[in-house]
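I am attaching a structure below and will ask some questions about it afterwards.
One protein chain omitted, others in place.
Each chain carries a letter (A, B and C) given by its place in the written order, and its residues are counted from 1.
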Amino acid sequence: MVDTSVDLGGLDMATPIATASGTFGYGFEYSGSMDYSKLGAVTAKGIRLDSWPGNAMPRHCEVPGGLVNAIGLQGTGIEHFLDITVPHYMSQIGSAPPMIVNIWGGSIDEYSEVARRLTEASATKECSAIRAIECNVSCPNVKEGGHTFGQDPKVLNELVSAVREKTNLPLIVKLAPNVPDIGVYVRACEDGGADALSMINTIPAMVIDIEKRRPVLANRTGGLSGKGVHPAAVKIVYDAHRVTKLPILAMGGVYEAKDAIEFLLAGATAVAVGTASFTEPATAENVFDGIVSYCERHGFDSVSQITGALLA
Amino acid sequence: MVDTSVDLGGLDMATPIATASGTFGYGFEYSGSMDYSKLGAVTAKGIRLDSWPGNAMPRHCEVPGGLVNAIGLQGTGIEHFLDITVPHYMSQIGSAPPMIVNIWGGSIDEYSEVARRLTEASATKECSAIRAIECNVSCPNVKEGGHTFGQDPKVLNELVSAVREKTNLPLIVKLAPNVPDIGVYVRACEDGGADALSMINTIPAMVIDIEKRRPVLANRTGGLSGKGVHPAAVKIVYDAHRVTKLPILAMGGVYEAKDAIEFLLAGATAVAVGTASFTEPATAENVFDGIVSYCERHGFDSVSQITGALLA
Amino acid sequence: MILRCETAKVVEHREIGSGYRYIVFDTPKMAGDMIPGQFVHVKIPSLEASALRRPFSVFDAEEGRVHVLYKTVGRGTAALNSVRTGDSVSVMGPLGHGFPSQCNGVALLVGGGYGVAPLHFLAKRLKAAGHGSIEVFIGGRTKDDLLAVDRFRAMGVGVHLATNDGSEGVKGLVTDPLDDELARIRASDGKFELFACGPDPMLKAVAMRATGTSSRGWISMDRHMICGVGACYACIQKTVRGNSRCCVEGPVFRAEDLVWE
Partner (left out) sequence: MILRCETAKVVEHREIGSGYRYIVFDTPKMAGDMIPGQFVHVKIPSLEASALRRPFSVFDAEEGRVHVLYKTVGRGTAALNSVRTGDSVSVMGPLGHGFPSQCNGVALLVGGGYGVAPLHFLAKRLKAAGHGSIEVFIGGRTKDDLLAVDRFRAMGVGVHLATNDGSEGVKGLVTDPLDDELARIRASDGKFELFACGPDPMLKAVAMRATGTSSRGWISMDRHMICGVGACYACIQKTVRGNSRCCVEGPVFRAEDLVWE
C-alpha cells in the first residue's frame, strides 16, 4: 500500500492531487461526474471582498495545446462565499476534500481582510472545509489586482507579510511564470512567512481574429493554460525547488499521470489539475491512479518520496 | 500588386518574412527545397568570437505543440563564419536574401568585437550579404552568455550601447519572453541605440523522463518553441509595440499565414519562421503567399500597412 | 438530475441536408433525465487531448438515447463528421436549465438554424403532456436551413416558415409570420408563451415581444462554453441578476431577465 498523503505546508492532503483555482468552480459543480475521494484538496475560484463582475464576453478562446482565458475573476464576494458557497460545497460533497481558497484584491488591505475572514470562518462548523489560503498575485486578466502585487518582489513581500499576520491557516502564494528568475519571488514569499508556493498561473497571451482585425477576447489579452504550457511549468517548479524548502503545489498542463510525476520529480509536493478537467472531469482521478501505480512500479512507499527524486 | 517590402530599422526587406536564428542553419541548408525569393531575410545561427561546442546530446525533445531544445549555440566562430560560411551562402543561393547575423558572447566586449568584425566584413564583396546584426541576449541554454545579459535592463542597456558603438549595421536586439514587463527591456534597448527588436526567443522549459527519473535533455533544461508558444508571443509583441516606435521582428510559432498576420496586426513589422520550417521547409513561402492574399482581400496596398492595424 | 459523464456508442449518424448532420448517442444513464432545452457536452474523439468539449442541445431523448442535430461550422464539428456508427464518444449531461414542462396558452416556438433542435424536443414533450396548441416558426437564410420541418408536421404542430431569400415560406424574417400569429392571438384575447432558440438577433426580437407583456418568453442562449457545468464562468449572459452563466443558469432564460447590449 502506497502512502499517498502529503503535507503541503501544514495542509494535510490525503492525496497529492488538487484542482486548480478557476477551473473547478467552488468544488461542487462536477459532483456526480467524478470521485472526490481521490482529491487531496479542491481550490476554489478566486474570491475577493466584494462581488466582482469579471470581464466582458468573449472570455476564452481555444488554441492548439490549450486555452487562452480572460474570465476576469468574476465572483460574489466573501460574504456570499462564506454564507452560501462553502456550506453548499460541504453539503453537496460527502466527506468533502479540504478546500484551498484562492484570494485576490485591489489592495494589500483587501487581501488581508479576506484572509482574516476566511480564517475566522474556518473555525466554524459550516465552513470547516476551508483549510488553506492561496494568494493569487499572478492573474494576468485583471488590472486592479492580481499580478500588480506579484511583479515586484518588494510589494509581494509586503503583501505576504500582511496576510500572514491575519491568518494561521496554511498560506500558499501563487506565482506567475513570466519572470526571468523565480528565485527572487520565492525568497520574497519565504521572508514574508508563506507556508507553501503554487505555480504556475497562466502565461499572458493574446489571440487576434485577423478577419475582424480585433483581439478575440473582449479583454484583448488573456492567460494561456493547458497541455502546451507544461514544459515551461516544469522548469519553473524545478528552479523554485532548488532554491527553497517550501513545499510546492505545481500546476500547468497536467493531463495524465506522467505530467504530474514530472512535477513531483522536479520538486513539487502536490499537483493541481486545471484546464484538463474541462475536457475530462476524471483527469484528477486518472492522475491519482497513475501516480499510485508509478510508486508501486518504482518501489516508492509513499508519494512524498517522489518529490525532487531526480537521479543525479 | 501588393508592396511587400518593409523597412526593419534600416534593413530593407523585399518581403516581411525572415527565418529565425538557429532554425535555418546558415541560410543555405534548405536550398533546393524552398523558394528563397520569398524571404526578406535569413537569420544565421548564433555566432560568437571563437568556436563553441554546444551542449551534450540529447539536445531536443518533441512536446505537444512544439519542441524543447538545448542545442547550446554550437558554432565555428567568427573567423570561419566570415571566411567560409557567408561566402558559401552567397554562392549557393542565387540572389541570396540579406542575412541577419545573430550574435552572442561571454562578455560585452565579445559581443562588441563580433559586431565590429561583422560590420567590417559586410563592406567586402564576399560578405556583402551581411546586412544586420541581431544581438541574442535571451538564449536560455548557455550559462556563460545569452540571457545573463538580457535579464537585467541595466546590463542590457550597456551591452546595446557598446555594440552600437561598433556598428552602423541595423542593430536588432532579441528579447526573452519570460519577463513581467517587456517595456523595461524595450526602453533599455531604445536608450542603447537599437534600431529594431526581435522577440520572442524560446521559453525556458524542461522535460523529465519519469521512467529514468532524469531530465530528457543533457543540459537538463531547454527552450520551448513552436505552435504552442504563439499566443504568448503575440501578447509580448503587442505589449512592446504599444511602448515603442522601434520596428519589431516577431517570431514564435508561425506555421501559417494567419499566425504571421496576427503578429503584424499586433505591431510587428516583419515576421520570422522558426520551428515550423523543420516540419515544413515551405512554411515561409506559404506564409508569404498567405499574407499577400490577405492584403488583397482586405484592401491593403502594402504589407507595412498591416503593422499595428488592429481596429479600435 | 445527476450530472454524468457517459461513454456513449454512436448508433446513428447521417447527413440531413447541406451542412447539417444528425447523430444519435446510446446514453442509457442520462437519456431518461433529459429535459427539453438542456444540452450535452461532447468530447470529439479525433481532436487532440487538450481540445475542449462542444455543447449541443438535445433534439430528442428516448429509449436511452440522446439525439443531436448539428451544423458543421468549425474544426470541432468538422471532426465530429468523421465519427462512425459504433464509435465511442464521451458525452456529459444532462446540462443546463431547460424549458418549463408546461405552457399556458398557445405555445409559440421560434427557431433558426440548429436552434430548432431543443424546440423539437420541447414540442414532443408538450404534445406528450397533452398540450394541444403548438405553433412553430422556423427561419433561415435559405430553405436548406429550415430543419426538422417534417418532424414537426408529423407531430401535428402548425409550421410557419420564413427565409431571407424567399426560397421557401415567407420571404423575410421569422418574426414576420410570428407577428401575424401574435396579432391573431391578441385579437382573440388568447394566451401564449414564447420559446425561442437561434441566432442572437432573432432571440432579441422574440424576447422583445414577450417582455412587458403578461405572456412569458423563454429564450435559449447560445454562448461559447468551456466547462458546461458552471465551473469556469466563460459563458456569460447579462441578466437582471448580473453576469449569469448560460450553462447552469441558462441556456434557457426568462425573456424579461435578459439584458441586451
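Keep in mind that, in the parts below, contacts are C-beta pairs under 8 Å (C-beta built on N, C-alpha and C of every residue); 3 or more make two chains touch, one makes a residue touch a chain.
Worth saying up front: this structure is predicted, and the values here are computed from it rather than measured.
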With the full complex in mind, choose from B:G9, B:G65, B:G192 or B:G252 the residue touching the hidden chain.
B:G65
For chain B, residues in touch with the removed chain:
22-25, 29-34, 45, 51, 53-54, 57-60, 62, 64-67, 69, 71, 74, 226-228, 255, 275-282
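Throughout what follows, only the chains that are shown with their structure count from here on.
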Highest contact count belongs to chain pair A-B
Geometric centre: closest chain by C-alpha means
A
Greatest Cα-centroid separation from chain C: which chain?
B
For chain B versus chain C, what separation do you get between their C-alpha means, in angstrom?
50
For chain B, which residues are shared contacts with two or more other chains?
64
Multi-chain contacts only, two chains or more: what residues does chain C have there?
48-50
